[in-house]
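Handing you a structure now.
In this view, the complex is presented without one of its protein chains, the others remaining in place.
And then chain A:
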Amino acid sequence: MEETKSKNKINSILMQLLPWTIPVALIILWQIAVDVGWITSSFIPSPLSVLANGVSLWKSGELPKNISISLYRALVGFAIGGGLGFILGFLNGVSKVMRALFDTTIQMLRNIPHLALIPVVILVLGIGETAKISLVAIGCLFPMYINTYHGITSVDPHLIEMGKSYGLSKYKLFSKVIFPGALPTILMGVRYALGVMWTTLIVAETVSADSGIGYMSTNAQQFMNMKTIFLCIIIYAILGKLSDFIAKTLENILLDWR
């Protein structure tokens, strides 16, 4: 009995470590490739030198400043775009009149690649914070809209009929039947929107910025500072993974019944 328990514990630890084996192996391979000279270090710096550069930039205060600015833009853009997408998706999902009024327009706008709007956004809003936050918001709006709308309209009609036949008020029907039924799809939208949030921010900060991780990367490119460029790429990967972790945690908490 004890043996089975400890075996299960070991298996569970191994399963938790398994997803990290490939990234760790790749980093080790990368370090070895640079150390033995398969790759020129001036072209692709070793992971350890990238890390050292990161520590030095952190100590100088440059890295925390740029990370916090990027995080601020990402989160505010996500909150505005994701919030608007949720509200529009919700309204169009529950009201036929709203659907008839807005859905065609939203579907037309949705098919325009939001990054194609960069020149327009720069011309109209300049290169300040508003432009970058707006781009992130536009990028996050559509995945949230589509998933909220789809989630609400695809709730099992039998459950809605049951709720009505049991005399549930409109509020209760929404809070106990429609919203929980739509939640898995809405959370999928959150996950997509978080992905779009980072890609949009990277592009927005690369094209027009004087701060943020994207700016650090573009600036480093002008000085052929490969260590900083790679550092920025790794930071994006970590932030992307962090977003995914947050989305998964949200799913685990809110959809524990699954």
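Definition applied: a residue touches a chain if its C-beta (ideal position, glycine included) is under 8 Å from a C-beta of that chain, and two chains touch if they have at least 3 such contacts; residues count from 1.
Here is the rule we use: contacts and distances are computed from a predicted model.
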item	value
Hidden chain of the complex, named as in its UniProt record, picked from "Cytochrome C", "Glycine cleavage system H protein", "NADH-quinone oxidoreductase subunit J" or "ABC transporter ATP-binding protein"	"ABC transporter ATP-binding protein"
Residue of A:Pro47, A:Gly83, A:Pro180 or A:Gly240 touching the missing chain in the full complex	A:Pro180
Residue of A:Thr4, A:Asn111 or A:Ser165 in touch with the missing chain, whole complex considered	A:Ser165
Residues belonging to chain A that touch the chain removed from view	158-159, 161-168, 172, 175-177, 180-181, 183, 255, 257-258
